[in-house]
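Note that this complex is displayed minus one protein chain, with the remaining chains in position.
First chain written, first letter: the chains are A and B, and each begins at residue 1.
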Amino acid sequence: MRLPYFELFEPATVPELLTILKREQVRVLAGGTDIMPLMRFGLLQPAKLVSLRNLPELKGVERRGKALHIGATTTLAEIAGSPIIEKDAPLLHEAALAVAAPPIRNVATIGGNVFQNSRCLFYNQSAAWRRERQPCLKAGGEVCLAVPGSRKCFSVYQGDIAPALIAAGAKVRIEAKKKGGSREVPVEDLFTGRGVQPLSLRSGEMATHFVIPILQDTGSGYAKFRLRSAIDYPLAGAAAFVTARKGTIASARLVLSAAGPAPVIVPLDGVAAGKRSGEIDLDAIARAIPKNLPLVNNHILPASYRREMLSVFAKRAMKTALDRV
Amino acid sequence: MDKKSKRLITLTVNGQEYELATYPNRTLLEVLREDLSLKGAKEACEDGVCGACTVLLDGKPVRSCLLLAVEAQGGEITTIEGLSGNEKVHPIQQAFLDHGAVQCGYCTSGMVLTAKALLDANPKPSEEEVLTAISGNFCRCTGYNKIVKAISSVKTDREGGH
Partner (left out) sequence: MEKLSYVGKSVSRKDGPVKVSGRAEYTVDISLPGMLCGKVLRSPHPHARIVHIDTSKAERLRGVKAIVTAKDSLQIKHGFVQTGRYPADQYPIAVDRVRHVGEEIAGVAATDEWIADEALSLIEVEYELLPAVFDPEEAMKPDAPEIHPSHPKVMESFKNVGGKTETSWGDVEKAFSQSYLVREDRFVSHLRTHAYMEPQAIVASYDHSGKLNVWVSSMGTFLKRAKLANTLGLPFGNVRILKTYVGGAFGGKVDLFNHEYIASLLSMKCRLPVKIVYSREEVFKGARHGQPLIVELKTGVARDGTILGQQVRTINNSGGYRGSGVVIIFLAWGFLMAPYKIPNLKYEGYSVYTNSLVRCPQRGHGAPQMRFAVDSQLDMIAEQLQMDPLEIRLKNGRRPGDILPNKDSAKNFGLVQCLEEVTRRTGFVEKHRKAEEEKKNGSKIKRGVGIGVCSYFGGSLIYPNSSSVIVKLNDDGSVSLITGAVDLGQGAETVLSQIVAEEMSVPMEDIQVYAADTETTTMDIGSWISGLTWVTGNAAKKAAEEAMGKLLQVAAEKLDADINDLEAKNKEIFVKHAPDMKISYKDAIALSIQKNKGDTVIGIGHFRTMKDEPNHPSLATTKGRWTENYSSYAQVAEVEVDTETGVMKVLNVTTAHDCGFPINPMLVEGQIDGQVSMAQGHVLYEEVLEDKGAVINPSFLEYKIPCALDMVKTDYIDVITEEYKKGKHYDTKEVGEGYVAGTIAAVANALYNATGVRLNQTPFYPHKILEGLRQIEKKTTPKSRH
């Protein structure tokens, strides 16, 4: 399968990049592991791409005061191999190691993984095969093919990194070439909750860095369920992050992957805070998971089972976090 | 058809520089196979999953099917053809032959290069480390058993890679 023709911009500085983003209708090319297959399948047909390859300012891991700044085009291999991250952002370290396989991690970027498209068996196929069938909602059509007649898209966001970042309280720095173009928002604000367009930045915007607070007395765990031991996206995933103060839990965050079109933050009010880690009822944690997650049978295992595994893996992630704190 | 324009690019492959004109939407895999006649890297899927297209970029295994040729400039690309050069077979290749780690051969180019990258970074890997390193290279013939034995058997020279 060939890539369709496109023009490629290769800016050498971030201001140049932002100028291009403002001026042109372009898609961003980072590691390419998400966008290239989509282009081959004709699911994305950008006439223009802008490459982030030559922008050293967008790479690298740096401690600045009480936060880690991670450039958006830092590869997952660099993140998994970074002693700074292993020490100060262990949840991110664990999540990075869970992604795909080593050769993919050598080029896949943290930004690219966060901004990956949502997935569904009925969507992720070539346009050629759908020439005489209706395109699905996500592919620009009128109805969902997974749930016939539905006008809602049930594609699933299967990123490992975003839930880990959200659980760790990370923010993302966004730049644009316009007045007031710089902003920093929690990572969860990137998600629209809509399968058709799961992530959004405003026109001309670019995520440049992730900022993770460095905290003391923390424990975390990322638990991923997949059928094979590598390669696969999660069929259920959970990122848990707890902080302690004077022997009791001060805060607890639990974020799910593969639970819908966006990572799901599980409301844990009252379940964990103030208790000793040994006293926390893991079943109560699982019961806090919303009952109405929009899961349907559009992936290899049935929705009912995946729903159940979200509970199982949420408990496993939380137990790991509590054991480590 | 809209106007398309080629670019002049320079690729360093197996220690040699190649200058060629190509469109931006061509992948490194296509350019290696079609323009440079280096056909050891294979295409066996289209979503970067199988690993048959693996080449080394600055010593690290990457999917050449997901890398645009224009983006591979400035890096040192190593393909399977560059592994043994004119001398005798590379120790990793010999280990594959000695241990029956080759059957149909389609995954072999990618597998051998991935093994090289592993052994360059980690001369005495555990079985788990070998399995992790090749977890992104599919093989349908061998079940991986003899590939792991082959890689684990390679005696490395501590002084400098191989």
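Everything below uses one rule, namely that a residue touches a chain if its C-beta (ideal position, glycine included) is under 8 Å from a C-beta of that chain, and two chains touch if they have at least 3 such contacts.
As the structure is a computational prediction, the values presented were derived from the model and not from experiment.
Touch with the chain omitted from the figure is made, among B:Thr27, B:Ser64 or B:Thr79, by B:Thr79. Screening B:Leu28, B:Ala69 or B:Cys139 for touch with the missing chain picks out B:Cys139. The missing chain, though absent from the display, is touched by one residue of A:Lys87, A:Arg133, A:Lys178 or A:Arg287; that residue is A:Arg133. Contacts to the hidden chain, counted on chain A, fall at residues 1-2, 4-5, 41, 101, 121-122, 124-126, 128-133, 225, 227-233, 300-302, 304-305, 308-309, 312. As for the chain not pictured, it touches chain B at residues 33, 37-47, 49-50, 52, 79-81, 83-84, 89, 93, 96-100, 102-109, 112, 130-132, 134-148.
Throughout what follows, only the chains that are shown with their structure count from here on.
Within the complex formed with chain A, the residues of chain B that make contact are 2, 4, 23-27, 30, 46-49, 51, 54, 57, 60-63, 65-68, 70-71, 114, 132-133, 135-137.
Every residue of chain A that touches chain B in the complex is listed here, in rising order: 1-8, 10, 29, 31-33, 36-37, 40-41, 49, 51, 53, 77, 100-104, 106-107, 229-231.
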